[in-house]
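Have a look at this one.
Note that one protein chain of the assembly has been removed; the remaining protein chains are unaltered in position.
Right, chain A next:
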Amino acid sequence: MNDQAIRLSGVRKAFARNQVLRGIDLEIPKGQVTVLMGANGAGKSTLVKILCGVHAADDGEVTLAGAPFAPETPSAALGAGVVTVHQNINDGVVPDLDVASNLLLDTLADGAGFFVNRRKMRQRAREIAAAVGLDIDVGQQVADLSLADRQLVSIARAMAHEPRLMILDEPTSSLSAVEAERLFDLIDTLRDRGVAILYISHRMSDIRRLADRIVSMRDGMISGVFEEQPLDYSGSVRAMLGHAITEVDFTVPDTGRPVLEVRDLVLRDGAAPFSMTAHENEVIAVTGLVGSGKSDFASVLFGLDQPVSGEVVLDGKRHAPGTVKEAIAAGVFLCAKDRLFNGVVTDLDITRNITLPFLSRHSRMSFVSAGSERATAERMVNEMGVVCQSPTDGILTLSGGNQQKVMVARWLAEASRLLILDEPFQGVDIRARRDIGHKIRETAGDRATIVFVAELDEALEIADRILVMSEHSIVGEHRNEKVDVSAIMAQVVHAATARAAGK
């Protein structure tokens, strides 16, 4: 009885002279969740791309259920039973089609028949949806679904292929805790059915919940395999980073004078008013589920949106910016979430990405001074520790963590009164996350800083004070010293579950 779904031996891959995979030996057993950990740049994505047919290995052998496996295209991999759910949820669905068409997309693409039989299609789609416990109207447009439902749709679609191996690449990065739990339940079901699951994630909470075994990768090689129960989590992190996670220990400093005062702010009709104050030399983390109002709060402070009522005061003056430009002029900067949508300008190099918001400080009579730009870029690249050949490299030559460092550098390049960072650790490996967090704290002296994070771990790692947001209002406040994590969690989830139960 061969209970290995897939076996890799000596797999190598290089791009130009850059050796990304240096001989991977890996077995992924059926009916278990194998978690793959690795810092950005370790080669995880490349490994996944070889398995799902995007890249071909230069060397080495892959066998799937005993037979050689070398898919030339993603659809060949799919046909052989290797199903991949990508990190970017929208890559997996076609938003403009309804759920039924999405679920049957691969069959449509296979081209059986010419006309589409709606009734039959919906019937089949309902069966597929039911098989994964997805309870939605298959006639709905995918564009109207939440991100979590979209992801379930893409997984349900994958399930129609009776997969042997399912690869999930950071699937929870855009999900709230409740939504993630739904996904975990589905993964449990798949595991019980004997599907081999390769789960890629940075999140310790996911890993603790799911992992049957952990494989760590570093610099294109497998640096550790952990399968003895109980799993050695710190060992796996050590194998991935080359050193252990140390609890970030800092003392909460004395705060300076107040910078931002929010009084009785109502973010939307029916939400409870809230007040808060942010001081100089203080880092505040605002945490809460997706949809709890974090982004709306950030939008109000940054001039993207207007509150229903209430008052915001910045350094003693009323702060009600009508545009982003006014907010920036007032000294309120926002490093937005989802960097590829909201931050990275792909056609500009690293230097120009950094200087984008403050170009007028680098130009005289509208003419941009290359020297002034270069000086700022070089300073910020050094300070942030961006790993690049030169500040004139294209932004997309950087790994995700380094791209994020550039995004943060953009807003640290000039002094601000209030720096807002919305999900600054999104899609960033642990090392870059440490670097960014450290830099944010180190520079926080002359300004107030608010960090919006959905992950409580991240809040605990960076903040002096943690505010919990729920139902578009602040429901809890905790000084980050001997915090009661379960109390925070209760506040985070309480309102959401009450809402779910109440209706």
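Here is the rule we use: a residue touches a chain if its C-beta (ideal position, glycine included) is under 8 Å from a C-beta of that chain, and two chains touch if they have at least 3 such contacts; residues count from 1.
Note that contacts and distances are computed from a predicted model.
Looking at the choices "Signal recognition particle receptor FtsY", "ABC transporter permease", "Succinate dehydrogenase / fumarate reductase iron-sulfur subunit" or "Cbb3-type cytochrome c oxidase subunit", the name in the UniProt record of the chain not drawn here is "ABC transporter permease".
Here one chain is not drawn; of A:Ala180, A:Leu334 or A:Val451, the residue touching it is A:Leu334. Touch with the chain that is not drawn comes from one residue among A:Val178, A:Leu348 or A:Val475, which is A:Leu348. Of the listed positions A:Gln123, A:Gln141 or A:Thr397, the one in contact with the omitted chain in the full complex is A:Thr397.
Which of A:Leu21, A:Leu134, A:Val262 or A:Leu314 touches the hidden chain is settled by the complete complex: it is A:Leu21. Across the interface with the omitted chain, chain A contributes residues 13, 15-18, 20-21, 40-47, 49, 220, 323-325, 327-328, 334, 336, 341-348, 352, 356-357, 359-360, 362-363, 366-368, 389, 393-394, 396-397, 399, 410.
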